[in-house]
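A single protein chain has been omitted; all remaining protein chains appear in their positions.
Up next, subunit A:
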Amino acid sequence: MPTDRNADNYESVLTGASKDVASFEGEEKGFVGRLQEMLHATPSLVPLIVLVAAIIIFGIALGSKFFSPFALTLILQQVQIVGVLAAAQSLVILTAGIDLSVGALAVLSSVIMGQFTFRYGIPPAVSVMLGLTIGTAIGAISGWLVSRVKLPPFIVTLGMWQILLAANYLYSRNETIRSQDIETEAAFLQLLGVKFQAGGATFTLGVLLMVGLVAALAYALRSTAWGRHVYAVGDDPEAAELAGVNVHRTLMSVYMLVGFICALTGWVMIGRFGSVSPAVSTGMMGNIQSITAVVIGGISLFGGRGSIVGAFFGALIVGVFELGLRMAGANPQWTWLLIGALIIGAVSLDQWIRKVSQ
């Protein structure tokens, strides 16, 4: 036995140590502390509160003109493109990435679906399927560059954005396929634009798709192993890898799913606009619009935190502001001023909520 061991046997007093479970006074934190913890646990709460408040304020100010089933469902129709793109963007941002190419991929996919049908005479349903497949494949390329080649997502998707936008103009030869032509010859392409009424409210299949998609992704992220892995990879990829997550496979699945959802957005766009045009603003603006919705929705740009439902609320907030201010006859610049303030507010709040952990 070595002699210098436990010269002072300090551990022997442990036998007398309290065996009680530590208990803390929950009240000590006060209202602000508990609010902080609540928001930490349920990050979509803030955008929900902002959304409800905005609807109530516009409802009071504008009366039934705004607060009607018609106007409120009109908002849903107006946000369906950004809403679906925001779902895709949320997934990438949860992995601590960012995707600047979402809008361009959506437009390219709509052009592929349209041109495949009209240029090559492929049945529209098959064209849609091919569009979705190509979108997924393009997502796989971005995913591979991020995950295997280890390029920063910002750079990969910045390049991809330019490539896809240019490919979109080159391939379409800058041609627009007119709405009437699609309607008479390939109505299936406009399927997601099909409207139906329910007591003054108007829904389209595209709106249902958006809501269904958000619900499905929210479920997958919260209640499946894949969803937990997406969060873990966004939180700390090295820790996730050591803990037994296949980081490469998770990232690939996310980028491929994002490509698929972007292509789906292309199909939604045909339903919404009727026509197929390579020049729609989504190609240029889709990325910023979706990132805006995601940030207002409380998803952290550092990854691993936030909920996709929050991003959906974020998209709705933008839609409510746009329609409400337009109805109020305000200069549209007010919308962007308010949205800008919301973005900064949302990120400040995110910083504050994160302090719970320190």
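One rule holds for everything that comes next: a contact is a pair of C-beta atoms (placed from the backbone, for glycine too) under 8 Å apart; a residue touches a chain by one contact, two chains touch by 3 or more; residues count from 1.
Just so we're on the same page, contacts and distances are computed from a predicted model.
K.L.:
Refer to UniProt and select, among "Phenylacetate-CoA oxygenase subunit PaaB", "Sugar ABC transporter ATP-binding protein", "4Fe-4S ferredoxin-type domain-containing protein" or "Cytochrome aa3 subunit 2", the name of the complex member that is left out.
P.N.:
"Sugar ABC transporter ATP-binding protein"
K.L.:
If the hidden chain were put back, which of A:240, A:276 or A:294 would touch it?
P.N.:
A:240
K.L.:
Of A:144, A:188, A:226 or A:336, which sits in contact with the chain we cannot see?
P.N.:
A:226
K.L.:
With the missing chain put back, which residues of subunit A would touch it? List them for me.
P.N.:
Residues touching the hidden chain, for subunit A, are 1-6, 10-11, 14, 17, 21-24, 40, 219-220, 223-226, 228-229, 231-232, 235-236, 238-246, 304-305, 356-357.
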